[in-house]
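Report on the following structure.
With one protein chain removed, the remaining protein chains of the complex are shown where they sit.
Showing chain A:
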Amino acid sequence: MKTKLITLTAVAISTLAVADVNAGSRLIATSGVTQLEGGAGGGLTPWAVISGYADEGEYSIGAFHTSTDVQDFRLKVNGVSASYDNRFEISAALQSFEIKGVAGDLRQEIYGAKYRIYGDAIYSALPQVAAGIQYKRLLDGDIADAVGAEDSDSGIDYYVSATKVHLAAVAGYHFLWNATLRATQANQMGLLGYGGDDESGYTLQPEVSALVLLTDDLALGAEYRKKPDNLSAFDEDSFSDLFVAWFPNKNVNLTLAYADLGSIAGSEDQDGFYFSISSWFK
């Protein structure tokens, strides 16, 4: 834990030290942060925003790290993201899920793509709208098999997101909301496989986020992500969190959250801190 903190602090400081190598054509904080599966968004949910700060005809490249520690589990996510034209985003993420008392991580790869269909979260009257997919592949499917997953190899999530910033809307502070609808078969995002004995097919799950910008670079918000409950062996709950995200410049952002992950694989009331860093090299 200590060494991890030190490495992360080092990443953060080195990124701050090269501050403003990235001029960034979009306004600060419009990159969003990086969600658990690698998409630009909040911490839990992909938004309609496109990763990085590229605008018309430009591209962006970045990397991220997220870790969440709850009572019986630890989740680490590492990955990269690229975007072009403030239109198209691709991402690759590796989730490593550690279970207390169980040797070996449970790993899942997630390849994401997102396309902005319409609008600009700040400037258009209607929300910015994007559609995306997340192709998920379990590298270690034994546990998924053991808990009764229909498929322990791979699954695909499809989603549509709408994001809108209302300028100066809450007592003079900017307000952002996002609503996402996801079609998914994944159990615990896919870490416990895809589909189950209670429900094997796709279900539609709503995910919502809201935040207020206290300054141009500091956001305070909350998120809620509904999840399927496919396995008869375990109850699966929604995820929710309260977060602070800081955008010191267009090269890096840091998110600290308190996350309530509910019941996971039979362990009730899993909650704890969530930390995430995203940096943009271009």
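Please note the rule applied: a contact is a pair of C-beta atoms (placed from the backbone, for glycine too) under 8 Å apart; a residue touches a chain by one contact, two chains touch by 3 or more; residues count from 1.
To be clear about the criterion, contacts and distances are computed from a predicted model.
Set against the options "HEAT repeat protein", "3-methyl-2-oxobutanoate dehydrogenase (2-methylpropanoyl-transferring)", "Group 1 truncated hemoglobin" or "Acyl carrier protein", the UniProt name belonging to the omitted chain is "Group 1 truncated hemoglobin". Only one of A:224, A:246 or A:275 touches the absent chain when the whole complex is considered: A:224. Touching the omitted chain from chain A are residues 25-28, 55-56, 58, 86, 122-123, 166-175, 177, 208, 210, 214-216, 222-224, 237, 240, 260, 262, 269.
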